[in-house]
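One protein chain omitted, others in place.
For reference, chains read A and B in written order, and residue numbers begin at 1 within each chain.
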Amino acid sequence: MSGTGIGARVLRKEDFRFITGKGQYTDDVNRYGQAHAVFLRSPHAHAEIRSIKLDAARAMPGVVDIFTGDDLAADKIGGLICGWMIHSKDGSPMKAGAHPALAQGKVRYVGDHVAVVIAETQAQARDAIEKIEVDYKVLSPVVAMADAVKKGAPVIHDVASDNTVYNWSLGDEAGTQAAFAKAAHVTKLDIVNNRLVPNPMEPRAAVGDYDSGTGGFTLYTTSQNPHVARLVLSAFIGIAPEHKLRVIAPDVGGGFGSKIFIYAEETVCVWAAKKVGRPVKWVADRTEAFLSDAHGRDHVTHAEMALDASGKILGLRVKTQANLGAYLSTFSSCVPTYLYAPLLSGQYDIPAIYVEVDGIYTNTAPVDAYRGAGRPEATFVIERMVEVAARELKQDPAAFRRKNFVRSFPHQTPVIMCYDAGDYDAAMTKALEMSDYKNIGARKAASAKKGLLRGIGFSAYIEACGIAPSAAVGSLGAGVGLWESAEVRVNPVGTVEILTGSHSHGQGHETTFAQLVSERLGIPIDNVAIVHGDTDKVQMGMGTYGSRSGAVGMSAISKALDKIEAKAKKVAGFVLEASPDDIEFKDGKFSVRGTDKEIDFGSVALQAYIAHKFNGQELEPGLKESAFWDPTNFTFPAGVHICELEIDPATGVTRIDRWTAVDDFGNVINPMIVEGQVHGGIAQGVGQALLEGAVYDASGQLVTASYMDYSMPRAGDLPSYDVGMTQTACPSNPLGIKGCGEAGAIAAPPAVMNAITDAIGHEGIAMPATPLAVWRAVQKTAPRAAAE
Amino acid sequence: MYPFNYHRPSSLADAVKLAGGDEAKIMAGGMTLLPTMKQRLAAPSDLVDLNALGLSGIAVAGGKVTIGAMTRHADVAGSAELKKAIPALAEMAGMIGDPMVRHRGTIGGSVANDDPAADYPSACLALGATIVTNTREIAADDFFVGLFETALQPGEIITKIIFPVPDKANYQKFRNPASRYAIVGVFVAKFAAGVRVAVTGAGSGGVFRQFDFEEALSKDFSVKAIEGIKQSADGLNSDIHADADYRAHLIGVMARRAVEAAK
Partner (left out) sequence: MASVTLTVNGKSVTRDVDPRTLLVEFLREQLRMTGTHVGCDTTQCGCCTVHVNGEAMKSCTLLAVAVNGATITTIEGLAKGEDLHPMQAAFREHHGLQCGFCTPGMIMSAVDMVRRKGTDLDDKTIREELEGNICRCTGYHNIVKAIHYGAEAMGKAGTAAE
């Protein structure tokens, strides 16, 4: 195969339109006659709505119409849903409060949707919004989880009188207790996983359109999974049946999880398009994004690890409170449960694990999946725990990890997961070499000479990707199957269109998916087009998140290509007058085994459509196949990241000096794109560790509601990354792919915090380790060094 | 933004007339004003754009640097003459915002706005600059009154700022990791007559002079001279990025680094 197949560093096919300004994002879509929607958002974290007066606003110039929750209710438009049922340990179902797209009677966080003004221009809609008079009865808010679960705390949803969504558990409590009973040493740690705001650079947007001639709705929206959006909007919210609702997610400017969910704004836009008889467009500004995009993380955890005298881990006990915000977002319930606890075994052979997770309502924005979703939180717990345990036992952190690594596969953990393949030692060995670990002592001494504190931190992460076997997740409460679909359409001239349910919003599917097809069919990559993001074109799909597009989406394509090959062999058999069993397909050519008779792929395609060489009873004309791939297991990317940094004790400023990443993603389609995913993930993980944190004040106002206060990682905050790979093929899918999209974000935070705590000599610092936090922490143990 | 009437006067006299209106606002670079208006936190009836007035340029003569009010930060940062005369001032201008903001933002706009975390006020104060308006000359010591508050009268327009050339000076900025404004910025300037130290970003009343440092440095311009002097946290800002104690500490660190780097 030429340089465009599997494993080649093929430049991205999609780039031309992006670098020339020709990308088509949702805000670039303008429908004839469109009006503009602006949402009135609650200024209060918790309040009853006594009344809403609209007359003055209606009289404002350009106003087309104004709607409130009553209008949605009158049209029997359902509320937003949470699609994963979690049961508490007592067997009771999670307590899901109603989540109307526009508030009905009560608002529950600052930014909650109260009303929508639709006007000729966005400016006019904004002008009118200010004229709406809402009479609020302000209620006491609960902002911190600790306050939410106090007796007598204000109740956010009547269905959850203790503001608790569920008290969930996983693992063997008694067995874990027994492990602790025989421990020679117990390591304990209190851990906070800070709340993050995803911040894709493209703010969310939606354009709703209604065709009164056909009764069909069209929604253009910034979605990672347009088919899921259609399913929810149709089956649960009740906009229209699926065949009357087309959802298009055109170019999408990053998602990181936050564009998985079905939000109030797109619901209202598509519904309102029919109400006002015009297309309705909404585009978030950045502050709206901060207020109303689903946030990520926000855990408070106490963890304990039981160890024997040699440093072998005997057991792990974890108790976590997870902040779910004011409403349950689309997949929020599964993030701190099934995407979290099953990863707490890390790369280690831990005989007993017991985890309890309480999901808590607070008067804050909903919290849901953000890059890694549960797995970064789990990795942070286990990787901080092993680092601290190694320190307490005075063992080298790398050696300590090696001692506890899982070494044979498949490996069944005590928390659901069965790791199918990996070689954790190999990644550690390579990372130690690349990072020049053996000379860290000299580098620390050199830094000390300059008055700087140097630290090194490890993170041997594992994640579960390729989400996920449908029946398995179904048994755990998922409301959907998590397969993927593909359709391969071969045109008569031999060019190919791939229709996929995966969605690309930066991942480069138009290139990697085409590489697979180019390799398999032996055709130039330019002859392959990837079609995605339109429910009218692609029949069904589950979208892109959880590093699933390679492992699941491409597996579906691979399966459909198998069918194409089989059918094409039959066509070639007729053309070459041989049995299909004697036809070989290689490098784009069909040949009769043992002869020099051959025909290329394009000619077979043409023959399939001309259909002169066979009759319809023998073989159907055409060359088009589809497939659904339902994974047989999760995939388990793993690796070792090493962060080395310097702290200026005088200012608390941390500078990352070196970053070593060694990842095992199984087979790799395009190393250039995979490395790019790793880079981006690390940057988000470093952002979490050093810079980012959503802060609400006691009244529930979001203090960090713009880039003036929320620190986004900039180029100058980050190092270059030294990225290497090891490889164990994934046995659970036909391509041997594990997935790479979240690895960096999962690996990075504990690597940074292990390095910082190494540098400062104690564990008393939480993320984000801002200069202020580091300066304070340095002072706690080293007053002399800090005085400068 | 709320609607407004836009004016682009071509003479200072017209600008002054227009700017005198009750609800009028003056726009120089607009780098602070426009974001404020976009967030609907300002609602001028009339916007008076100074960009057609000229008022830009840098001149060095007689131990003084004169910078026109509409001179962009990028031009201040890049001026070869200024780099020779007061390198610290050029360097400081190069630390404002980002390259795109520096192409548009102006010295006059920054000084007139007197953002408590802006850089220029500290330079003006430490260098003992004279702020020249359409009606008078105001010493920097009298100009910066409080948060976003200056001695400017309604309708009064800064035309230029005159900086005495010091023997040595330096500006050290500790950036807010999000906004990149100064959490603490310390401008140190050494003149034959003494040393002036101005602190921006930290004070709850805006930019201020650190007289203890000035006194010590005037006697002995060395890091050692101020090592033992503690900056009080009283009256300093506290926010999620830096509390008052931290700011107090940083003022000392930045001042020492400025003394060390002064040239």
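Just so it is clear, a contact is a pair of C-beta atoms (placed from the backbone, for glycine too) under 8 Å apart; a residue touches a chain by one contact, two chains touch by 3 or more.
None of the values given here were measured: they were computed from a predicted structure.
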Contact with the hidden chain (one of A:P154, A:G254 or A:G761): A:G254
Omitted-chain contact residue, chosen from A:T4, A:T68 or A:N199: A:N199
Residue in contact with the excluded chain [from A:D70, A:E130, A:D147 or A:D285]: A:D285
Of A:M417, A:L452, A:A683 or A:L702, the one touching the omitted chain in the full complex: A:A683
Sites on chain A contacted by the missing partner chain, in the whole complex: 11-12, 14-25, 27-28, 30, 123, 199-203, 251-254, 256, 285-287, 505-508, 672-673, 675-676, 679-684, 706-708, 712-716, 718, 720-721, 744
Residue numbers in chain B that touch the chain omitted from display: 1-6, 8, 27, 30-31, 34-35, 37-39, 47, 49, 51, 74, 97-101, 103-104, 179-180
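As a convention for this text, only the chains that are shown with their structure count from here on.
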Distance from the mean Cα position of chain B to that of chain A, given in whole angstrom: 43
Chain A residues within the chain B interface of the complex: 123, 126-127, 130, 287, 650-652, 691, 695, 703-704, 707-712, 717, 770-772, 775-776, 788
Of chain B, residues touching chain A in the complex: 1-2, 39-40, 174, 177-179, 240-243, 246, 249-250, 253, 256
